[in-house]
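To keep things clear, I will list the structure first and then write my remarks on it.
Coming up: chain A.
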Amino acid sequence: MSLAAIQIQKSFNNTQVLKQVSLHCEQGEIVGLLGVNGAGKSTLFKIIMGLVSADAGEVSITTNKGKMLGGIIEKPALYEYLNAAENLRAFGKIQGAPVSDAATTSYLERVGLDTKRSDRVKNYSMGMRQRLAIAIALLNDPPFLVLDEPFSGLDPMGVTRLRTLIMELARERGIGILVSSHLVDEMIRTCDRIYVINNGKIIREDTPRALVEKSTSYYLISGEHLERSKVLRDNGALIQGHTARVKEPPKGIENIIKDLAEEGTKVFSCVPETDIKKLLDVVDE
Partner candidate 1 sequence: MKVGISVIFLFLTASSWSQTNEALEVLRARMESINAFTVNVELETAIDFIQMPVKRASMSYDRDQGVQVTSDDFVLIPKKGLDLVMSELFRYDYITVPRGEEQVQGLESMVMNVIPEDKRADYAIATLYLSKQKNRLLQADIQTRKEGAYTVNMFYRKDEDILPSRVEVSFEVEKVKIPIRYLAREGEVDKEALKSEGAKKGKVILYLSDYDIELIK
Partner candidate 2 sequence: MSLMNNAVIRVEWYKLFRQSRTWYALGALLLLQVVLLLNAWYQGASLLDIFLENLKQSFHFQGELLNGHLLVYIVLNTMWFHLPLILMIVVSGMLTSEMEAGTLRTVMMTGISKGRYIRSKFTVAILFTVLVVILVALTSGILSYLIFGVGDLFVFHGALNFFESNDAFLRLFLAFAAGSFSMVFFSVVSMLLAVIFRETVKTWIVAAFFLIVCNLLLQMQLGEGWFRRLFFVNLNDTWQMFFEYTINWSAILWNLIFLAGYILIITAVGIWWFKKTDIE
């Protein structure tokens, strides 16, 4: 079973927003679509979901299941005046999914929502809405999920929980998931494979590891008494309290880490500071 968009083209008012876009996603795979706002991510996902018609190209899904796709586009849109279970039931009945109490409870549990909560969705946080929207997308157990900007508007805790949920769905249930975002870090942490889209064109398809390298020019190193470190000073690091921002040296970040260890500086973490612009600029040239 696989989901593929082939040579998709789309224009709005003579502006081409998608140019010959192709991507694919296999079962159990988490595929990312990375791009800045306005790159064409939502339009592509709308075309994949059948909401918008493409000018050219096709979306092909090879599966024997009735409902092929579930998804969230732009933001989780729910009936604010209904509670979580009622939302599930309303959307479930429309597509003929099982909507018994047991069924709705199991969907709520699957996405980690409180099954006892009976107040309206109006009061829900963005994270809870995302989860409920995913539960709705999962109704009738489609083999593929399309999630457009699922991390935006979430607090760090919410981001982590959502990432865990996405990975569980892919690993444990074998669902193929297509995720879009403008957050390079989250994409690197979540996806197995990432497409980079810019100005309606796929400019790169890479593994997260390769993308980290290409998109990172600075690293954030946190540790104890960094201000005393000669290694950091020599590499031109900018030190603020327990954190130092250092440009990746030609010989590689791993050498700085090694030098710091030898020097006796205690390091807690070293995080690449990714920059989406870097990914885009490189190719634009």
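Candidate selection criterion: all candidates are chains of the complex that A comes from, given by their letters.
Basically, a contact is a pair of C-beta atoms (placed from the backbone, for glycine too) under 8 Å apart; a residue touches a chain by one contact, two chains touch by 3 or more; residues count from 1.
None of the values given here were measured: they were computed from a predicted structure.
Here chain A touches just one chain among 1 or 2 in this complex, the one numbered 2. Listing the residues of chain A that touch candidate 2 in their complex gives 46, 49-53, 66-82, 86, 90-91, 93-96, 133, 136-137, 139-140.
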